[in-house]
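All protein chains but one are shown in place.
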Amino acid sequence: MSTRLVPPGARELPVLTELRLEVRAFLAEQVAAGAFVPHVDTWLTRWDRDFTRELGRRGWLGMVIPTEYGGQGRTYLERFVVTEELLVVGAPVAAHWIAERQIGPSLLRYGTEEQKQAFLPGISRGEVVFGIGMSEPDSGSDLASVRTRADRVDGGWRLTGTKVWTSGAHEADAFFALARSAPLDPAHRHDGLSQFIVDLRAPGVTIRPIISMGGDHHFNEVHLDGVLIPDDRVLGEIGQGWAQVTSELAYERSGPERVLSTFQLLAAAAQAMDDGRLPTDPGLGRHVARLAALHHMSFAVANALEHHEDADTAAAVVKVLGTTGEGDITDYVDTLTASGWALDEELDTLLHAAILQRPGFTLRGGTNEILRGVIARGLGMR
Amino acid sequence: MSTRLVPPGARELPVLTELRLEVRAFLAEQVAAGAFVPHVDTWLTRWDRDFTRELGRRGWLGMVIPTEYGGQGRTYLERFVVTEELLVVGAPVAAHWIAERQIGPSLLRYGTEEQKQAFLPGISRGEVVFGIGMSEPDSGSDLASVRTRADRVDGGWRLTGTKVWTSGAHEADAFFALARSAPLDPAHRHDGLSQFIVDLRAPGVTIRPIISMGGDHHFNEVHLDGVLIPDDRVLGEIGQGWAQVTSELAYERSGPERVLSTFQLLAAAAQAMDDGRLPTDPGLGRHVARLAALHHMSFAVANALEHHEDADTAAAVVKVLGTTGEGDITDYVDTLTASGWALDEELDTLLHAAILQRPGFTLRGGTNEILRGVIARGLGMR
Amino acid sequence: MTDHHEGHGLDDLVEPTSPDPDLVEVLTDLFADYRATRATPTAVVDLDRDLWQRLEDLGMTRLTGTESAGGSGGGWVDAAALLGLAAAAAAPVPLAEHDVLGGWLLEAAGLPNDGGLRTVCRPDPSGVALNVTWARDASSIVALWEDRDQWRVADVPVDRVAVDERRNLAGEPSDTVEFDLDDLESGIVVAHEIGEQFHLRGALARSAQVVGAMERVVDVVLTHVREREQFGRPIGRFQAVQHLVSDIASETALARAATDAAVARAAASDWRDPGMLFAVGVAKSCVGHAASVVVRGSHQVLGAIGTTLEHELHTLTRPILARRSEYGSLQDWDETLTALASSAGHDRLWTLVTTGRAKPSTGSFPPHDNT
Partner (left out) sequence: MTDHHEGHGLDDLVEPTSPDPDLVEVLTDLFADYRATRATPTAVVDLDRDLWQRLEDLGMTRLTGTESAGGSGGGWVDAAALLGLAAAAAAPVPLAEHDVLGGWLLEAAGLPNDGGLRTVCRPDPSGVALNVTWARDASSIVALWEDRDQWRVADVPVDRVAVDERRNLAGEPSDTVEFDLDDLESGIVVAHEIGEQFHLRGALARSAQVVGAMERVVDVVLTHVREREQFGRPIGRFQAVQHLVSDIASETALARAATDAAVARAAASDWRDPGMLFAVGVAKSCVGHAASVVVRGSHQVLGAIGTTLEHELHTLTRPILARRSEYGSLQDWDETLTALASSAGHDRLWTLVTTGRAKPSTGSFPPHDNT
């Protein structure tokens, strides 16, 4: 048989579909009630702690967290369909996104019992908001080059350095910081890194906004000036930070947020074509087809992860194709549209937001250049 | 001012246009008389020595060769418009293509007086047919790795080795062979190469066909088994082969044959769209626009060459964009067309031929991967 | 990851959709043997009757026929696997025409199937059918045609039709067939959905073949980039080549996901799911666009050697392009999907994506199935 990059698909059975429809009905009510206005890229740009808590109350957060830690003890597949439904409708999900996607699974895998008890129930209720602190001003795609220093002190560590592109740090309660707990050994650049759970209100933490090209504030610089991290807030093992952060990449890269960030724009374009406000064009069908196929592929990866199968390469495939597609949808609608807001104010709003967010699609979570290298490695080329 | 990759354009004046229309009228007569059937990629695939000689009689060969060598003593710009007209109509021009494009200019620049007198008049009359022998079985894009050996003997050199992808060698009279006249020095891989003028009927030359994927015979393997090359058939200087072959690349890479190989297919598609045999689609306009812009860009490069300006990077730009566009036209028409010859037999014939030739468009004369590196170098990146 | 499923078990949530592993093993061996022993590639491709016989001996030429009709009772999941593996071996055998389409039409019409080699077509009102693959090799041709709002099926012996021999881009027989109108008019009337399904089944069969061939192209490319050296190292070490190959493999994987999803839906509903038009369209569109990337990229990576007659590559890329344009051009299918998507509109586009239909089902099909 030939090289199989992506795990075999699976058919969604009625039990999952019922969950899907339940979430969909709730969201339709919320939109109708004006609780939120559907938008693009809401997992980065739309914060609503009330909405997040409401999801928690309904059992749609902490879905893969065991019940003993306040979670739902359900499957990645169930979480997958809930996530898809939240994204396609453009719901304000940024407040819980990082915790739900990365922090919860990392705590389950690497956290101490005390850490799990301390954080997972709040995450599951949507009350504890987390960020992630990996990138640094000069690190870019070369994450092993992080320079934030963790110095051993009595009873813990002191962190000194600067993290950037920390989405929502100004709203969050805490973040995971990757830092160098041993000096850089150029021959073993991935050694000596560790993860720390940092209280963003702790002394020594300064958060400064990074304003995006559209004038919005989603990202931050987080300066850590000798911030004291007690020993019980080390995540996992000292020196194992690299292995820990990379182990979760399949979860981070294959999710529906790598496919659906511009779904609302595509849907508005479909409507505009039906109404004659945009010219009928086969490109719409092409983009819908790719998105549908990516929905199947992303689901196949979730199914593989649920079965504890390795899916790092497959996740990279989903992210490269999915985020490229998110941008393609944006560019496609843009090329169909003559400038001028009044063609369709909703379409224009979504289009402009998508254009301004688009550069990030293929950068965040590993650039597509890096990921194509990951795929090449998965194919045995390097 | 910003980095200018391509020289400024120039407006074609009526004198050039009159030449263009003169050639066009002749070709229309030829098509009407059934002298040839318009086709795609004819500069590689369509040999007609009679047609070539007729062009010579009309003064449309050897255009940049001075009159004292039997040429027309005209400009690259005049040759450019003649060439465009020949290509768009899909005329059978393969027999003189290599001689007209590369051999003539190389002989003018590097040839001895005796060599010029020996070959240029015949080239200008379309009677001497040349090929080119650069690639070897293992050389690929790495031309400096050629292994054909030139061994010094009394009064000349003996060539031993194998050249491949020699288009038309089975029809040609002679070719230029690049060979290693000194052993490879890994630190100076471009040294020790020389060019030789090889009589393809000489003892020791064996020509074997390489059949293409469509079953056609355009390419050959040329085996040189100690072929004796007298000293007066060394081209230029021994050891300067690399500089000599690379100096002509701008002429080879920026010509209209890098843009127009599939023009007949595009024209047939335009007709089919007008007749309702293909769906009306904005892609047609997009491809026509690119082709028109490439026509201007390719003309601008010809103008720069006429003015002795450096245009290596610009030529690489024309070739990358042009050959990609030739393939894009092919793929575009293919995606519009349902299988089945009878939709339009002419269109189908052109489409199938274009599909079978297409892989070569972006490989021959330097792959587009190599050329994008050349462009990056022109931009100061390497 | 989650070891505490307090709600549903995994079996309640999803159903795997893989072909029978024993079947796959048998076929993999068969085609590996075929590949190892076949002749050098040619520009013109003719039916391989020896291979056909071997497939017949294994029951593969009647894989999808019901057992009562002499078939092996295989479903679409297994059939798609067979089509893909045969296409990956560039096997010149009419499995799609003979069994998946022809055999099915005969059963639908209640016509006997003597096992003789069949191909299929849809003649126009004048009785002419273009581009009928393998017609010259068939013992009889199964024709589907529309006659005043009714669909009819006729099994016409090849000696009763005029065959004008032609070849497609792949070099395969792809003939023009002219029927005697009397033979068509005396055909058996079949249910309306048979006529509608034919185009979809044909399109999905072609998609399965193209994906199988593309997967083999990926392997051919990977072998080449490991072995071929330039500038002193394997070309697979160059970032540009890595990215080209990554794109080829990724597009192939997407086409595979789309095709498998459509096949699974077809298998689960025996083609009765009203979302089949969308599902097949998604497969055909993704496969067709992938074909552009895979064919161009693979030839670019392989270089001149890949354009020679003796190389395996064109035995895959030519059929890929020939078949992606059968049963509707890529543009046709994108237009169909555009029509479905725009009529779904803003509020039901996602329903279309997940179920293949924009409105909740009104028929007898379980509304929650095949989402």
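Just so it is clear, A, B and C label the chains in written order, and each chain counts residues from 1 on its own.
In the analysis below, a residue touches a chain if its C-beta (ideal position, glycine included) is under 8 Å from a C-beta of that chain, and two chains touch if they have at least 3 such contacts.
Fair warning: this is a prediction, and the values are worked out from it, not measured in the lab.
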* To do: Tell me which residue among B:Leu55, B:Leu77 or B:Ala150 touches the hidden chain in the full complex.
  => B:Leu77
* Touch with the omitted chain, as defined above, among B:Leu55, B:Val320 or B:Val333 -> B:Val320
* **Where the missing chain touches chain A, by residue** => 135, 138, 140-142, 145, 164-165, 210-215, 219, 279, 281, 327, 331, 334-342, 352, 355-356, 358-360, 362-364, 367-369, 372
* Asked: Which chain C residues touch the hidden chain?
  -> 238-240, 243
* Contact footprint on chain B, counting only the chain that is left out -> 1-3, 5-6, 8-18, 20-21, 64, 66-67, 72-78, 88-89, 105, 108-109, 263, 266-268, 270-271, 273-274, 280-286, 288-297, 300, 303, 305-308, 314, 317, 320-321, 369, 372-373, 375-376, 379-382
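As a working rule, only the chains that are shown with their structure count from here on.
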* To do: With chain centres taken as the means of their Cα atoms, state the distance from chain B to chain C in Å.
  => 40
* Just how far, in Å, is the C-alpha centre of chain B from the one of chain A? -> 51
* Quick one: report the Å distance separating chain A from chain C, using the average Cα coordinate of each chain. => 37
* Structure fact -> Two or more other chains are touched by the chain B residues 281
* Asked: Residues of chain C that touch two or more other chains: which are they?
  -> 241, 331, 335
